[in-house]
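So the structure is just underneath, and the comments pick up after that.
For this view, one protein chain was removed and the others were kept in their places.
First chain written, first letter: the chains are A, B and C, and each begins at residue 1.
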Amino acid sequence: MVIHLKHSVELAKAQELASKIGATHFFDGKKHVIVTSSKVKEVPELLADYVEDHFVMETDIQLASRDYRSEKRGIKSLGIGPGKTAIIAGPCSVESYEQLDTVAQFLIKSGVKLLRGGCFKPRTSPYTFQGLGLEGLELLAQMREKYGLKIVTEVKDSSHIADVIAHADVVQIGAKAMYDHSILRACGQSNKPVLLKRGFGTTLQEFVQAAEFILSQGNSEVMLCERGIRTFENKTRFTLDLTGVAFLKHHTNLPVIVDPSHAIGYRYGVPDLTRAAMAMGVEGLLLETHPKPEQALSDAAQQLSLEEFEKLHQSLHPVATAVGQQII
Amino acid sequence: MVIHLKHSVELAKAQELASKIGATHFFDGKKHVIVTSSKVKEVPELLADYVEDHFVMETDIQLASRDYRSEKRGIKSLGIGPGKTAIIAGPCSVESYEQLDTVAQFLIKSGVKLLRGGCFKPRTSPYTFQGLGLEGLELLAQMREKYGLKIVTEVKDSSHIADVIAHADVVQIGAKAMYDHSILRACGQSNKPVLLKRGFGTTLQEFVQAAEFILSQGNSEVMLCERGIRTFENKTRFTLDLTGVAFLKHHTNLPVIVDPSHAIGYRYGVPDLTRAAMAMGVEGLLLETHPKPEQALSDAAQQLSLEEFEKLHQSLHPVATAVGQQII
Amino acid sequence: MVIHLKHSVELAKAQELASKIGATHFFDGKKHVIVTSSKVKEVPELLADYVEDHFVMETDIQLASRDYRSEKRGIKSLGIGPGKTAIIAGPCSVESYEQLDTVAQFLIKSGVKLLRGGCFKPRTSPYTFQGLGLEGLELLAQMREKYGLKIVTEVKDSSHIADVIAHADVVQIGAKAMYDHSILRACGQSNKPVLLKRGFGTTLQEFVQAAEFILSQGNSEVMLCERGIRTFENKTRFTLDLTGVAFLKHHTNLPVIVDPSHAIGYRYGVPDLTRAAMAMGVEGLLLETHPKPEQALSDAAQQLSLEEFEKLHQSLHPVATAVGQQII
Partner (left out) sequence: MVIHLKHSVELAKAQELASKIGATHFFDGKKHVIVTSSKVKEVPELLADYVEDHFVMETDIQLASRDYRSEKRGIKSLGIGPGKTAIIAGPCSVESYEQLDTVAQFLIKSGVKLLRGGCFKPRTSPYTFQGLGLEGLELLAQMREKYGLKIVTEVKDSSHIADVIAHADVVQIGAKAMYDHSILRACGQSNKPVLLKRGFGTTLQEFVQAAEFILSQGNSEVMLCERGIRTFENKTRFTLDLTGVAFLKHHTNLPVIVDPSHAIGYRYGVPDLTRAAMAMGVEGLLLETHPKPEQALSDAAQQLSLEEFEKLHQSLHPVATAVGQQII
């Protein structure tokens, strides 16, 4: 149950009430909000005097549910919201100043405003490139200063969460890290927008519940990113779950981002899948592009060259128009 | 290996050669074609004198492969081919003359030329509606006569394959029947175009190999229909594998059809997924529509009302234009 | 709902009643049984005067449910039933008299009473060995005469169902054929025991519902065979679903058979998985064994040599004893 407390209730009281009933609490800018398990179907007696409004929910998808808040949430600092589709582009891994600068210049010319690049790589093998770490974060920050790009970069585990929050404009939580409560909590308590990737073995229910960890700490700017799930099919690296995207659009109030590059894992299919996601009117598209994909230190098979990226980018505009979206 | 025999080789000789090496044989209108297992990497000695041309293949995706024939195949009688997207619409099950006539009239007004409707329903339970059978086929044939619509209907098992071939303009092989060699062989030996649905537990490799059963009997008009695969996600009925569609477009020479209705299983997501498939430039879209979906005898949750269908249909045109396709 | 009619009700009347309410009907040896959709929760008025007893069911798992009949069904002619585990062994494909005779002699010495061998192979590629067909059935029948073995062989599609029913002692319905209503119905109307394999993309619910097609035609001798499902894991060919076996044991009244050979697809794991299934107290084990596995025309990687089979067979006895089962 989501409970709105009366405006007169003060912080200490709100915290005390939440704590007494074992619920989460946050201040949403206007009022104190308490969230209990969805199994609670009646207002706890203890709170009776303080409740302004309450919402009984079916499952633990609560703050993200259209039943709680029917209008779609946006990301203010990025201009993301209904009717807009943001392009987020850049290399899989930050590799060097030169590499990043080439990409950044290119994106600026293309009108792209969000630069992505990984510094802490969640590689499955200990014997491959693990990312530039903090050095990479600093290179990204230089691009922001030089070009005014907004920076999207991934946190892999909680040991560097503070660094990522400090350097990024959007904190990306990777597919393998999305169950990590320390990361989710830290993001919930920060004021940075969060791009939450769905784990490849994660149900839609669990995915949105991970977003609830962030929302219920007071950070309302969470984007849900579909990036392919693991199925029996192995001709492609993963299976992009656009059926799931339809579900998320219909049932949740959170912006939805699609990452076709990681889903298919092969360059050839990225343009078609990107246009497919565009035609669904999603709020953002995450695309990997690299000056020399064949020399990339990670994900060489799936990154687009800058020329391929630009060709795709151009082709998105008429599709956007066809479905009433504006590319930003 | 795909082997083209010299034009001088006669039918009896071609058959004899194929039989001796345990391979399949067919006449493609111009020449005799023999197909061996893809494990055969050199022309069998026995055939040496008769071979015009040969194609060594990596896997048993052979006649359907771009490596054998790079240009896309089309379906002549339906006008299906590159640059065109055919709309195939109608109710899940044929239920009555009135139901079918209402839909048919509506489709004619909308400019749709292909009417679908199931007569033999592959229901999972023996205790639910199993379809009108032959009576349904005759109702469909009446619609063809009355309105000039082309009829697409499904064969469920080999006991009624002859009836379906006789009545339909396009024989649909259902997801649960696609491994049935008797059906595949009968379709391969007929001259009716075939719409082959992917099984929900079927890999892309197996899917195309089922098409090879048809192609290698001499019928070159096979469409591959993606209709959702079974994954761990159960908020949606199936997961529409558009990543797989990208693979099929890239690697095979067969037209690709998408069926979003069965994939998601819920009306709400059908329009978005249909537009997504449209944006990928597929050759056809299969849509369930029913005059009164809530009263449908099967798939009540996913069929669009005629009004919903028409609204979706209208919205497809700008998307088609955006990606250079023409809706037929 | 499962309805037992009063003993006084005659065949014609029972059929008439079933037909009027659109339900299935069969005679179970003692009484007429009518089965409606499980959505029917009250006895239809029309039947009120004729009902002896009725069972309201939750899902369309009805005749197979422990809620209908709590004691486990057995297979009389084979001695299969609670406390017994039957070994069913033989080559993947029947290849020749010599091959089959070698295996048959070996099995007789080992005390195995059930010989399996495929004649109609549901291969995924049209360019590989498709089985000996009718000739194979006759070879199997010779083994029955010569050695007194019971014959288990697979039907692949409905074109040869009559032949298989005529020749086999147990009709095996393959994983790819298990949705085929013509096959299910023909088996339901025969008096031969049926070994029904689970499709690799088939849910437990659908699997048992396929058995209901057979049971509701009057054949009560159906065995459920788990043979591996398709998952994201591809180091092994399939994933043997013993969790599903636990479900089937607990919720249904049908004997359960396990086929570890097809599940893993590699010889090395067959013994361990067979012992695992044995320890669960299943009613049967299906094992592939071939005199020269490396020369087998199908499934060469997973068949055990006769020596490997015998070593495994011996090792099963102490496990059987440990869990109170007797190997037959």
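Heads up, the rule we're going with is that a contact is a pair of C-beta atoms (placed from the backbone, for glycine too) under 8 Å apart; a residue touches a chain by one contact, two chains touch by 3 or more.
As the structure is a prediction and not an experimental result, all values here were calculated from the model.
Undergrad: Need the list of shown chains touched by the one chain that isn't shown.
TA: A, B, C
Undergrad: Using the touch definition up top, pick the residue from C:Gly90, C:Pro193 or C:Gly244 that touches the left-out chain.
TA: Of these options, the touching residue for the absent chain is C:Gly244.
Undergrad: Return the single residue from C:Val35, C:Cys187, C:Ile229 or C:Leu254 that touches the missing chain.
TA: C:Ile229
Undergrad: Per the definition of touch given earlier, which of A:Lys6, A:Lys109 or A:His181 contacts the omitted chain?
TA: A:His181
Undergrad: Of the residues listed, C:Glu16, C:Asp53 or C:Asp272, which one is in contact with the missing chain?
TA: C:Asp272
Undergrad: Under the stated touch rule, tell me which residues of chain B contact the chain that is not displayed.
TA: Residues touching the hidden chain, for chain B, are 201, 230-232, 234.
Undergrad: What is the set of chain C residues that contact the non-displayed chain in the whole complex?
TA: For chain C, the residues touching the absent chain are 201, 203-205, 228-229, 231-236, 238-247, 249-250, 263-264, 268-269, 272-273, 275-281, 315, 318-319, 321-323.
Undergrad: Using the document's contact rule, name the residues of chain A that touch the chain not shown here.
TA: On the side of chain A, residues 22-24, 35-38, 60, 62, 122, 124-128, 130, 156-159, 176-177, 179-184, 199-203, 205-206, 209-210, 212-213, 216, 229-230 touch the unshown chain.
Methods note: only the chains that are shown with their structure count from here on.
Undergrad: Could you find the chain whose CA centre sits the greatest distance from that of chain C?
TA: Chain centre farthest from chain C's centre: A.
Undergrad: What whole-Å value do you get for the distance between chain B and chain C if each is reduced to the mean of its CA atoms?
TA: 32
Undergrad: Using mean CA coordinates as chain centres, what's the chain A-chain C distance in Å?
TA: 48
Undergrad: Can you pull out the residues of chain C that are in contact with at least two other chains?
TA: Within chain C, the residues that touch at least two other chains are 201, 230.
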